[in-house]
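All protein chains but one are shown at their positions in the complex.
Should a chain be cited, it is by its letter among A, B and C, assigned in written order, with residues numbered from 1 in that chain.
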């Protein structure tokens, strides 16, 4: 299914950037999970644009949950979350309707939907549609935390500036959970923000790499072959707009290693099987080995920039130039990290429910 | 479903390294596709180990197609391909049954299957199970070629040595199709082989990066969000053992680019919309834009090495040392490339059948 | 997926009888399908209770479409339809919360959801949740009509009173489309209504059988085995509350026939292959043969009756008696027929999109 994903716990996504409402249905959540509205709001706030490093479009994201929750807890039936679009300036888009923004989905949407697509603000392709994913993800993150499973993502690299690596992962996850700009090294954080502001002044944008860690998942979750943990995580991660690369553990750095350097030696620690290193990112043969699950995502620079660009008018089929108005982000990596946490947690709930049954996730 | 993947065209995989037979069912192929046994055999041969750069296990891979083909053509009903296991030395494994090979699935399989797994030679987790994927992929590759869609993969990097980039993609794909060792620059090829042989002598192994290009897919294929072309390709690519990273177009190199450098400007060429660069690897917003689809896969060094390694005896739960016997590859990247072509073609058949209907793929 | 159904065209259902909103997401509809609000409203009106033969709960069903429609036409992205609940009297249910209504889902919901279910008015199990299915079905029915495919359902039997059989199917479908109480023989209609009113006076309820015909589907749609037309239709039909039997063509009457009586002889008519009879209901081997698709559904009497019934208090685990208040239907068969048309049309859109591609359904 196209806009649905998951088996036992599944999400269905809908909405357009300038439509009436955007939203999500989460099906298969265990009954009895407490809904923490403060946490949902704070997660949505992490995704929302702030200050000079983000677009000036300001949406309140006043979500409502219209089904599947009763007396403050999940019922076990589908949870539908709605978020209205309020701060839309649809007229910004009419004049450039047929000018394909380079790097964006305008042209491909037109090829696929034959001109019937809602083109305003990227329509269904807009990053705005990640807001309901974040609201849904907040419920998943909260439920997993009750079971001792924690997730955190930092900006490993932005505009060529690197953060420090994960150190004590649980401490780092805890620290990240309260950061607006998720960088572990505060000096690197400042330099990244400066670089984003500089790009914005230039009418340009920057990209980066996000790194995520998940702790507390027991060994034995996932499947060989098509439902490997890597396959399922990558499937949903590549759904997130602007993510163009996903790697687990050493990922592409494996290519320069020998087997003897890359293999994670097993050893006993406190009566438990662990590995001395975690180059495989907690996954062997598609299945969790009990170590933290670690992966990175490449986030491309926001395609909507203010610099004049060469493009085509795809309706008239002629070369053209595009000077964007509208409101756009000079970087989305700091906003994308909570999306990565959210989709990862949703797919993790699904894998755990498949393994342990539909009631397992109850608080 | 765990060992099945696809919607309109789907595969189901089964078998163990030392079981009686391994195989695959391909369902949903259009009727009337000609079966080219020479091509299937030659593709299987590309996957098979050869010479000093591969394991000494030698399987004839004498596949048989037991259903879904009648008078040399697909019927439209499920095609089951079987490959017997012949050259097995199962006793190689009994003595090390409870010693987890670092980097391999022995320990996680045990956690998941509670000791009931067939541990011999990696069982269902063995790279050997890719043989039926290659046989199935050969049918898909042949059918796509009839429709003007071509695929090719080269070893972009191995043991730190780099191949040249794709140049004229169609010429390169054509050249790669007849190469045993898929490297475009013959000098780089020789140096890579030397490095593999050197690692083998050392009882060690090497990894690398594969790069794949697909030409001839029209704009408009794929979906936004969960069924993006990236999501679907990554899902099946991460099923392939040893693949730990997948990136599209510039992938992780996007992180060092500005939007103005990264965006692919559209322009008209011969009355067709194309892009001046292809940093996005032929995909915008999850949907093909008509340019070649280009992606890379990180392949980790083979985890089964001869060097003595620290590990645990997971049955007795004690630290241990492992000195492997058995027959293992010092590199699998040269054998994996045909697997990548195969799984990519299978998922592409599925996406095209979803878009254009079940009869579209007919020759 | 639990509350989602379909492959290329799929629906996801959410909501509770006394929650804030109920709704549906339809994904995969071709772009460019015109939305006929009058038709959606009139279909919802057919489902809505009227007069003395229905519950006194009166919902306006003022639906809104919040995504997937732009300038009056489908965009190709998910269509979300919302319907608010207005006329709820939730207090009717609190006093009988732990008394299982015989024949209803109160007890099983409690077993499944451990007491977290929204019990008011049947919660997610309520027949009210069919309203969004009808709204979605109206779009499907309209799109199919543009392609020459028509559907109609009549009450074949109610309270032991039989309607006449289908005669000229296209004329009958046309006549049914404007009937509030879908019975072809007006005399039978009156007697059925009298029987419903009599049951209502008695605090009781009645059931019946619905018969559906679909014309205009070409031969060759559907699959052998698990995706047979019968399997897919039955799957979604058995989702409709109160449907406890589904049969195709002669169905259970096949059991008294010889093969020579039951087989539908093929013959040529106007250069087309047809069958002289249609005992198989237009389906052979799971695949359409070009004749009208004909099936019947058994609808059980509404379980919510006013007569005092023996039951249990499932929280205190003691025998109990139940005298229902609340507002309930003495029959739902006349309201269920538009639900049957709706779900059948939705699954038909899916089968056709799978066969002919995602663009086929365009008007």
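Of note:
The rule we apply is simple: a residue touches a chain if its C-beta (ideal position, glycine included) is under 8 Å from a C-beta of that chain, and two chains touch if they have at least 3 such contacts.
Quantities reported herein were computed from a predicted structural model and do not represent experimental measurements.
When the missing chain is restored to the complex, the residue among C:51, C:72, C:148 or C:285 that touches it is C:285. Residue-wise, the contact with the chain that is not shown comes from C:309, picked out of C:41, C:64 or C:309. Here one chain is not drawn; of C:39, C:254 or C:360, the residue touching it is C:254. Considering the full assembly, C:124 is the residue among C:18, C:47, C:124 or C:193 that touches the omitted chain. Residue C:105 is the one among C:105, C:182, C:214 or C:348 that touches the chain missing from this view.
Hidden from this view is one chain, which touches subunit A at 7-8, 77, 224, 354-360. Counting over the whole complex, subunit C has residues 1-5, 13, 100, 102-105, 107-109, 111-112, 124-125, 129, 157-160, 199, 202, 204-209, 218-228, 230-232, 234-239, 241, 243-268, 271, 273, 275-276, 279-281, 283-290, 296, 298-305, 307, 309-312, 314, 317-319 touching the chain that is not drawn. Even with one chain removed from view, subunit B keeps its contact list with that chain: residues 1-4, 6-7, 10, 12-16, 19-23, 25, 27-28, 31-32, 64, 66-68, 70, 73-80, 82, 112-114, 116-118, 123-124, 359, 362.
The definition used in the following text is that only the chains that are shown with their structure count from here on.
Centrality annotation: A (chain centre taken as mean Cα position, compared with the mean over all protein Cα atoms). With each centre defined as the average position of its C-alpha atoms, the distance from subunit B to subunit C rounds to 45 Å.
For this pair, subunit A with subunit C, the centres built from the Cα atoms lie 38 Å apart.
For subunit C, the set of residues that touch two or more other chains comprises 7, 77, 359.
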